[in-house]
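One protein chain omitted, others in place.
By written order: A and B. Residues from 1 in each chain.
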């Protein structure tokens, strides 16, 4: 019986760890006597989240649960995952996953095992009302995920340490921030947020990486157990959408109003999100950029 | 030899002063950032990132100097309450352990630095920073710490314990 060690970049039982933990339970249940996963834990108490990619690469950890943005130091191309217009099932069909997996093999020494939270997008959250997709004159807290898009909308991009975002929103140092549909309430930021801009953009997905040596060592029976759990994990899109709906209802209850763009405005808004995102991506990734854009765009 | 020793001392002193200077610069720039932001002149987007690297760099660069001053806090319960000979023996043991720790960390931080340089890792935040430039601070710091432990060791073997002179005064 093989035992693998798994770590999540997010704290135990929080939005982006829950399904990963369920995935592990699934493997441990169906893999009795064949393969087991020892879930070591999640978040900063176990490992600096930005070191998890390297830990998977070197085999300190066998399986890691982390978004592409957390290991761009190892694989800058991981940044393109957020820009994909396809579901993971479609990507496995059209060659996009295979291309990305090859890059993971080569540069991260990892198998791109699975993707979760595939159906959850990002949003702009604001404290000042806007009536068109224009952030001119607004100070928006960014991470590298949003920088190009928000800049293209005329925002003044501001970097704020994670622990200081609440205070910064509270006293108006920043007028807004980017975040997935889910998770705002976990952080308590709903107390200092007035608006959410719809529709959402990009994919707030989390990747599950497995050390390539550990992956290669697995027998067919062991891979079978893992693969069927992966299939289950990647089928949770509808469930995730329902969870996001509930989260939106809770946001509304907490006083966050929706600013909704419709029709052509919404289309233009999304087009700008992807165009600006790809533009920045292509500038930084001349080698694999064009091919990835072709594979991931519709 | 004597010249080399004094050159080394000067180097350590400079490292300490540099760390202090970095903290003064941080105070200055963060203050300016607050003011210009509040009068609506924008902000230094790179300041947080630079501050983080500066804090890390200053700490590792100045750690050997702090060891030279004997200002790394230690629990002197045992050392302070045993006969002189025993205290000397303990000093030798701790210096040897300290030396081993510094050498092991020197080796593996060097390995981490080389691995990062070979795979050309870049850190993408506001700035794009070559990762191994940052990691290289570690082996440099560990090498200086190892030298400093050797100096302490030599002193202890010659029969002079530094435990009595260590400034346990320097705390919080």
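Here, a contact is a pair of C-beta atoms (placed from the backbone, for glycine too) under 8 Å apart; a residue touches a chain by one contact, two chains touch by 3 or more.
Rule of thumb we're sticking to: contacts and distances are computed from a predicted model.
Not every chain of the complex appears here, and the one that does not is recorded in UniProt as "TRAP transporter large permease protein", selected from "NAD(P)H-quinone oxidoreductase subunit 1", "TRAP transporter large permease protein", "Cytochrome bd menaquinol oxidase subunit II" or "Acetyl-coenzyme A carboxylase carboxyl transferase subunit beta".
Touch, as defined at the top, links the missing chain to these shown chains in the whole complex: A, B.
The residue from A:41, A:154 or A:255 that touches the chain not shown here is A:41. From the options A:164, A:239, A:253 or A:267, the residue with contact to the chain not on display is A:164. The chain not displayed touches subunit A at residues 40-41, 44-48, 50-51, 54-55, 58-60, 161, 163-164, 166-168, 170-171, 173, 191. Mapped onto subunit B, the footprint of the missing chain covers residues 16-17, 19-21, 23-24, 26-31, 33-34, 38, 48, 51-53, 55-56, 58-60, 62-63, 65-67, 69, 71-79, 90-91, 93-94, 97-98, 101, 104-105, 108-109, 111-112, 115, 134-135, 137-138, 163, 168-172.
Here is the rule we use: only the chains that are shown with their structure count from here on.
Listing the residues of subunit A that touch subunit B in their complex gives 72-74, 76, 79, 107, 139, 144, 156-161, 173, 284. Residue ranges on subunit B touching subunit A, taken from their complex, read 37, 42-43, 45-49, 119, 121-126, 131.
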